[in-house]
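Note that one protein chain is taken out, while the other chains of the complex remain in position.
As written, the chain order gives the labels A, B and C, with residue 1 at the start of each chain.
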Amino acid sequence: MELLYFAWVREAVGVGQERVDPPEAVYNVADLICWLAGQSPGHAAAFADPTKLRAAIDQRFVSLDTPLHGAKEVALFPPVTGG
Amino acid sequence: MELLYFAWVREAVGVGQERVDPPEAVYNVADLICWLAGQSPGHAAAFADPTKLRAAIDQRFVSLDTPLHGAKEVALFPPVTGG
Amino acid sequence: MIRVSIDPAPIELALELAALEERGAGGVASFTGVVRGGDGITALELEHYPGMTEDALCTLAEQAMDRWSLLGVTVLHRVGRMEVGERIVFIGTAAAHRREALAACAYLIDRLKTDAPFWKREWRGEAASWVEARESDAEAASRW
Partner (left out) sequence: MIRVSIDPAPIELALELAALEERGAGGVASFTGVVRGGDGITALELEHYPGMTEDALCTLAEQAMDRWSLLGVTVLHRVGRMEVGERIVFIGTAAAHRREALAACAYLIDRLKTDAPFWKREWRGEAASWVEARESDAEAASRW
(Lines give C-alpha, C1' and ligand atoms only; values in the text may rest on other atoms or scores of the structure.)
Protein backbone atom coordinates (compact mmCIF):
# COMPACT_ATOMS: atom_id res chain seq x y z
CA MET A 1 0.00 0.00 0.00
CA GLU A 2 1.30 3.42 -1.02
CA LEU A 3 1.02 6.11 1.66
CA LEU A 4 1.11 9.86 1.01
CA TYR A 5 1.54 12.52 3.68
CA PHE A 6 0.86 16.24 3.41
CA ALA A 7 1.50 19.44 5.38
CA TRP A 8 2.66 18.90 8.97
CA VAL A 9 2.04 15.15 8.73
CA ARG A 10 4.65 14.98 5.97
CA GLU A 11 7.03 17.15 8.01
CA ALA A 12 6.62 15.07 11.18
CA VAL A 13 7.15 11.74 9.41
CA GLY A 14 10.06 13.16 7.42
CA VAL A 15 8.94 11.82 4.02
CA GLY A 16 6.00 12.62 1.74
CA GLN A 17 5.54 9.07 0.51
CA GLU A 18 6.27 5.54 1.65
CA ARG A 19 5.29 1.97 0.90
CA VAL A 20 3.96 -0.08 3.82
CA ASP A 21 2.59 -3.57 4.36
CA PRO A 22 0.47 -3.44 7.53
CA PRO A 23 -0.69 -6.68 9.24
CA GLU A 24 -4.13 -8.20 8.58
CA ALA A 25 -5.59 -6.69 11.77
CA VAL A 26 -5.24 -3.19 10.30
CA TYR A 27 -8.77 -3.03 8.91
CA ASN A 28 -9.72 0.62 8.50
CA VAL A 29 -8.01 4.03 8.27
CA ALA A 30 -8.12 4.56 12.04
CA ASP A 31 -6.35 1.20 12.54
CA LEU A 32 -3.72 2.25 10.01
CA ILE A 33 -3.10 5.54 11.86
CA CYS A 34 -2.75 3.63 15.15
CA TRP A 35 -0.33 1.15 13.60
CA LEU A 36 1.72 3.90 11.90
CA ALA A 37 2.12 5.71 15.26
CA GLY A 38 4.32 2.82 16.43
CA GLN A 39 6.68 2.84 13.47
CA SER A 40 9.13 5.62 14.48
CA PRO A 41 9.33 8.71 16.73
CA GLY A 42 8.43 10.85 13.67
CA HIS A 43 5.41 8.66 12.93
CA ALA A 44 4.44 8.82 16.61
CA ALA A 45 4.43 12.66 16.46
CA ALA A 46 2.36 12.68 13.27
CA PHE A 47 -0.18 10.01 14.22
CA ALA A 48 -0.64 10.43 17.98
CA ASP A 49 -3.99 12.23 17.69
CA PRO A 50 -6.31 10.81 14.99
CA THR A 51 -8.88 13.58 15.60
CA LYS A 52 -6.43 16.00 13.93
CA LEU A 53 -6.17 13.85 10.82
CA ARG A 54 -8.15 13.43 7.65
CA ALA A 55 -7.73 10.81 4.93
CA ALA A 56 -8.23 9.98 1.29
CA ILE A 57 -8.31 6.52 -0.28
CA ASP A 58 -7.41 6.39 -3.95
CA GLN A 59 -7.83 10.18 -4.14
CA ARG A 60 -11.26 10.39 -2.51
CA PHE A 61 -11.89 11.88 0.93
CA VAL A 62 -13.02 9.19 3.38
CA SER A 63 -13.88 9.05 7.08
CA LEU A 64 -11.43 7.32 9.39
CA ASP A 65 -13.72 4.30 9.85
CA THR A 66 -13.52 3.45 6.14
CA PRO A 67 -12.10 -0.07 5.47
CA LEU A 68 -8.77 -0.16 3.64
CA HIS A 69 -9.93 -3.16 1.61
CA GLY A 70 -8.36 -2.94 -1.84
CA ALA A 71 -6.85 0.53 -1.30
CA LYS A 72 -3.84 1.23 -3.50
CA GLU A 73 -3.08 4.78 -2.32
CA VAL A 74 -3.91 6.13 1.14
CA ALA A 75 -3.22 9.78 1.97
CA LEU A 76 -3.12 11.15 5.52
CA PHE A 77 -3.14 14.87 6.24
CA PRO A 78 -4.57 17.65 8.43
CA PRO A 79 -7.94 19.27 7.55
CA VAL A 80 -7.61 21.15 4.25
CA THR A 81 -7.05 24.92 4.22
CA GLY A 82 -7.08 26.04 0.59
CA GLY A 83 -8.69 29.04 -1.04
CA MET B 1 -41.30 74.21 -11.95
CA GLU B 2 -38.67 72.45 -14.05
CA LEU B 3 -39.77 69.17 -15.61
CA LEU B 4 -37.43 66.46 -16.88
CA TYR B 5 -38.47 63.54 -19.06
CA PHE B 6 -36.53 60.33 -19.76
CA ALA B 7 -36.68 57.34 -22.11
CA TRP B 8 -39.98 56.95 -24.02
CA VAL B 9 -41.60 59.76 -22.02
CA ARG B 10 -38.99 62.15 -23.42
CA GLU B 11 -39.52 60.77 -26.92
CA ALA B 12 -43.31 61.04 -26.75
CA VAL B 13 -43.28 64.62 -25.44
CA GLY B 14 -40.56 65.58 -27.90
CA VAL B 15 -38.34 67.42 -25.41
CA GLY B 16 -36.27 66.28 -22.41
CA GLN B 17 -36.91 69.33 -20.33
CA GLU B 18 -39.51 72.08 -20.02
CA ARG B 19 -40.62 74.76 -17.60
CA VAL B 20 -44.28 74.68 -16.54
CA ASP B 21 -46.52 76.63 -14.20
CA PRO B 22 -49.46 74.35 -13.35
CA PRO B 23 -52.62 75.74 -11.64
CA GLU B 24 -53.09 75.59 -7.84
CA ALA B 25 -55.34 72.52 -8.08
CA VAL B 26 -52.38 70.43 -9.26
CA TYR B 27 -51.43 69.18 -5.80
CA ASN B 28 -49.44 65.96 -6.22
CA VAL B 29 -47.46 64.12 -8.91
CA ALA B 30 -50.53 62.22 -10.14
CA ASP B 31 -52.37 65.55 -10.60
CA LEU B 32 -49.40 66.90 -12.54
CA ILE B 33 -49.40 63.87 -14.87
CA CYS B 34 -53.16 64.31 -15.47
CA TRP B 35 -52.70 68.01 -16.19
CA LEU B 36 -49.73 67.40 -18.51
CA ALA B 37 -51.77 64.88 -20.54
CA GLY B 38 -53.94 67.79 -21.74
CA GLN B 39 -51.09 69.98 -22.95
CA SER B 40 -50.43 68.52 -26.44
CA PRO B 41 -50.91 65.30 -28.43
CA GLY B 42 -47.33 64.33 -27.52
CA HIS B 43 -48.02 64.93 -23.84
CA ALA B 44 -51.24 62.96 -24.14
CA ALA B 45 -49.32 59.96 -25.51
CA ALA B 46 -46.72 60.17 -22.75
CA PHE B 47 -49.06 60.75 -19.81
CA ALA B 48 -52.20 58.78 -20.70
CA ASP B 49 -51.43 55.89 -18.32
CA PRO B 50 -49.98 56.96 -14.94
CA THR B 51 -49.46 53.30 -13.91
CA LYS B 52 -46.61 53.15 -16.45
CA LEU B 53 -44.88 56.16 -14.94
CA ARG B 54 -42.48 56.77 -12.08
CA ALA B 55 -41.30 60.09 -10.65
CA ALA B 56 -38.55 61.88 -8.81
CA ILE B 57 -38.83 65.20 -6.98
CA ASP B 58 -35.58 67.09 -6.62
CA GLN B 59 -33.68 63.96 -7.63
CA ARG B 60 -35.32 61.54 -5.18
CA PHE B 61 -37.70 58.77 -6.20
CA VAL B 62 -41.24 59.47 -4.95
CA SER B 63 -44.63 57.80 -5.26
CA LEU B 64 -47.23 59.48 -7.45
CA ASP B 65 -49.27 60.62 -4.46
CA THR B 66 -46.41 62.80 -3.21
CA PRO B 67 -47.34 66.53 -2.95
CA LEU B 68 -45.47 68.85 -5.28
CA HIS B 69 -45.21 71.46 -2.53
CA GLY B 70 -41.90 73.31 -2.93
CA ALA B 71 -40.61 71.06 -5.74
CA LYS B 72 -38.05 72.73 -7.99
CA GLU B 73 -37.32 69.81 -10.31
CA VAL B 74 -39.79 67.04 -11.13
CA ALA B 75 -38.75 64.15 -13.34
CA LEU B 76 -41.19 61.76 -15.02
CA PHE B 77 -40.07 58.50 -16.60
CA PRO B 78 -40.82 54.79 -17.03
CA PRO B 79 -39.62 52.24 -14.43
CA VAL B 80 -35.82 52.13 -14.41
CA THR B 81 -33.95 49.39 -16.30
CA GLY B 82 -30.25 49.86 -15.60
CA GLY B 83 -27.54 47.33 -14.82
CA MET C 1 -12.88 53.74 -0.33
CA ILE C 2 -15.82 54.32 -2.66
CA ARG C 3 -15.45 54.79 -6.41
CA VAL C 4 -18.54 55.59 -8.46
CA SER C 5 -18.49 56.55 -12.11
CA ILE C 6 -21.01 57.00 -14.92
CA ASP C 7 -19.13 57.26 -18.15
CA PRO C 8 -19.55 56.64 -21.88
CA ALA C 9 -15.99 55.25 -21.98
CA PRO C 10 -15.35 51.49 -21.81
CA ILE C 11 -14.86 49.87 -18.39
CA GLU C 12 -11.25 48.84 -17.76
CA LEU C 13 -11.68 45.66 -15.76
CA ALA C 14 -8.04 44.92 -14.97
CA LEU C 15 -7.39 48.43 -13.64
CA GLU C 16 -10.52 48.43 -11.50
CA LEU C 17 -9.80 45.04 -9.97
CA ALA C 18 -6.15 45.90 -9.31
CA ALA C 19 -7.26 49.04 -7.45
CA LEU C 20 -9.57 46.95 -5.27
CA GLU C 21 -6.86 44.36 -4.58
CA GLU C 22 -4.56 47.18 -3.45
CA ARG C 23 -6.98 47.96 -0.60
CA GLY C 24 -5.17 45.17 1.27
CA ALA C 25 -8.25 42.98 1.32
CA GLY C 26 -8.15 39.19 1.45
CA GLY C 27 -10.98 38.90 -1.05
CA VAL C 28 -12.28 40.82 -4.03
CA ALA C 29 -15.66 39.99 -5.57
CA SER C 30 -16.94 41.41 -8.84
CA PHE C 31 -19.90 41.34 -11.13
CA THR C 32 -19.68 42.52 -14.73
CA GLY C 33 -22.74 42.96 -16.91
CA VAL C 34 -22.11 42.45 -20.62
CA VAL C 35 -24.31 43.29 -23.63
CA ARG C 36 -25.77 39.96 -24.68
CA GLY C 37 -26.53 39.19 -28.31
CA GLY C 38 -29.33 36.93 -29.47
CA ASP C 39 -32.95 37.84 -30.21
CA GLY C 40 -31.61 40.04 -33.01
CA ILE C 41 -29.99 42.54 -30.67
CA THR C 42 -27.11 44.44 -32.22
CA ALA C 43 -26.52 47.13 -29.60
CA LEU C 44 -27.76 48.61 -26.34
CA GLU C 45 -28.19 52.26 -25.45
CA LEU C 46 -28.23 53.54 -21.89
CA GLU C 47 -29.79 56.83 -20.84
CA HIS C 48 -29.61 58.21 -17.30
CA TYR C 49 -30.61 61.13 -15.10
CA PRO C 50 -27.38 63.11 -14.63
CA GLY C 51 -26.83 64.17 -11.05
CA MET C 52 -29.42 61.86 -9.56
CA THR C 53 -27.65 58.76 -10.90
CA GLU C 54 -24.37 59.64 -9.21
CA ASP C 55 -26.20 60.31 -5.93
CA ALA C 56 -28.14 57.06 -6.14
CA LEU C 57 -25.00 54.98 -6.77
CA CYS C 58 -23.02 56.75 -4.02
CA THR C 59 -25.88 56.13 -1.59
CA LEU C 60 -25.91 52.43 -2.51
CA ALA C 61 -22.14 52.18 -2.09
CA GLU C 62 -22.34 53.88 1.33
CA GLN C 63 -25.13 51.52 2.40
CA ALA C 64 -22.97 48.56 1.43
CA MET C 65 -19.99 49.98 3.35
CA ASP C 66 -22.20 50.44 6.43
CA ARG C 67 -23.75 47.00 6.24
CA TRP C 68 -20.67 44.89 5.55
CA SER C 69 -17.08 45.23 6.61
CA LEU C 70 -15.69 46.47 3.30
CA LEU C 71 -12.35 47.98 2.41
CA GLY C 72 -13.45 49.17 -1.01
CA VAL C 73 -16.50 49.47 -3.25
CA THR C 74 -16.49 50.31 -6.95
CA VAL C 75 -19.66 50.91 -8.97
CA LEU C 76 -19.25 51.80 -12.63
CA HIS C 77 -22.00 52.15 -15.21
CA ARG C 78 -21.58 52.97 -18.85
CA VAL C 79 -24.01 55.22 -20.68
CA GLY C 80 -24.58 55.79 -24.38
CA ARG C 81 -24.38 53.15 -27.08
CA MET C 82 -22.68 49.78 -26.53
CA GLU C 83 -22.18 46.91 -28.95
CA VAL C 84 -22.76 43.23 -28.17
CA GLY C 85 -19.96 41.92 -25.92
CA GLU C 86 -19.18 45.29 -24.35
CA ARG C 87 -19.39 45.86 -20.59
CA ILE C 88 -22.40 47.81 -19.27
CA VAL C 89 -21.86 47.70 -15.53
CA PHE C 90 -19.14 46.73 -13.08
CA ILE C 91 -19.50 46.12 -9.36
CA GLY C 92 -16.39 45.39 -7.30
CA THR C 93 -16.06 44.88 -3.56
CA ALA C 94 -13.01 44.28 -1.37
CA ALA C 95 -13.19 42.81 2.13
CA ALA C 96 -11.08 40.86 4.59
CA HIS C 97 -13.42 37.87 4.20
CA ARG C 98 -15.09 36.38 1.14
CA ARG C 99 -18.59 36.34 2.64
CA GLU C 100 -18.73 40.13 3.00
CA ALA C 101 -17.27 40.79 -0.45
CA LEU C 102 -19.69 38.38 -2.18
CA ALA C 103 -22.80 39.50 -0.29
CA ALA C 104 -22.09 43.19 -0.86
CA CYS C 105 -21.48 42.56 -4.57
CA ALA C 106 -24.84 40.79 -4.97
CA TYR C 107 -26.59 43.52 -2.95
CA LEU C 108 -25.15 46.30 -5.09
CA ILE C 109 -26.14 44.83 -8.45
CA ASP C 110 -29.62 43.86 -7.20
CA ARG C 111 -30.27 47.33 -5.80
CA LEU C 112 -28.70 49.19 -8.71
CA LYS C 113 -31.33 47.59 -10.95
CA THR C 114 -34.19 49.26 -9.06
CA ASP C 115 -32.62 52.25 -7.27
CA ALA C 116 -30.66 54.05 -9.98
CA PRO C 117 -32.26 56.08 -12.80
CA PHE C 118 -31.02 54.32 -15.93
CA TRP C 119 -33.10 53.35 -18.96
CA LYS C 120 -32.06 50.77 -21.49
CA ARG C 121 -32.93 50.68 -25.17
CA GLU C 122 -32.28 47.66 -27.38
CA TRP C 123 -31.24 48.15 -30.97
CA ARG C 124 -31.98 45.57 -33.64
CA GLY C 125 -30.31 47.03 -36.70
CA GLU C 126 -32.16 50.32 -37.26
CA ALA C 127 -35.07 49.53 -34.93
CA ALA C 128 -34.99 50.51 -31.27
CA SER C 129 -37.23 49.52 -28.36
CA TRP C 130 -37.17 50.50 -24.70
CA VAL C 131 -36.61 47.61 -22.33
CA GLU C 132 -39.45 47.00 -19.87
CA ALA C 133 -38.70 46.70 -16.17
CA ARG C 134 -38.84 43.14 -14.85
CA GLU C 135 -40.87 42.09 -11.83
CA SER C 136 -38.04 39.71 -10.87
CA ASP C 137 -35.71 42.69 -10.42
CA ALA C 138 -38.06 44.28 -7.89
CA GLU C 139 -38.24 40.97 -6.03
CA ALA C 140 -34.46 40.57 -6.04
CA ALA C 141 -34.00 44.10 -4.66
CA SER C 142 -36.61 43.59 -1.94
CA ARG C 143 -34.84 40.56 -0.43
CA TRP C 144 -32.19 42.90 1.00
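Quick note on the criterion: contacts are C-beta pairs under 8 Å (C-beta built on N, C-alpha and C of every residue); 3 or more make two chains touch, one makes a residue touch a chain.
Remember, it's a predicted structure, so these values are computed and weren't measured experimentally.
> If the full complex is used, which shown chains touch the chain that is missing here?
Hidden chain contacts in the full assembly come out as A, C.
> Given that one chain is not shown, which residue among C:M1, C:L17 or C:A43 touches it?
Only one of C:M1, C:L17 or C:A43 touches the chain omitted from view, namely C:L17.
> Sort through C:I6, C:I109 or C:A133 and give me the one touching the missing partner chain.
Of the candidates C:I6, C:I109 or C:A133, C:I109 is in touch with the missing chain.
> Taking the full complex into account, what residues of subunit C touch the chain not shown?
13-14, 17-18, 21-22, 24-38, 85, 87, 96, 98-99, 101-102, 105-106, 109-110, 140
> Which residues does subunit A use to touch the chain missing from this display?
Contacting residues on subunit A, toward the hidden partner: 4, 6-8, 56, 59-61, 75, 77-83.
Heads up, the rule we're going with is that only the chains that are shown with their structure count from here on.
> Distance-wise, how many Å sit between the C-alpha centres of subunit A and subunit C, to the nearest whole number?
One centre to the other, that is 49 Å.
> Please work out the Cα centroid separation of subunit A and subunit B, and write it as a whole number of Å.
Roughly 73 Å separates the two chain centres.
> Taking each chain's centre as the mean of its CA atoms, how far is subunit B from subunit C in angstrom?
26
> Could you list the positions in subunit A whose residues touch two or more of the other chains?
none
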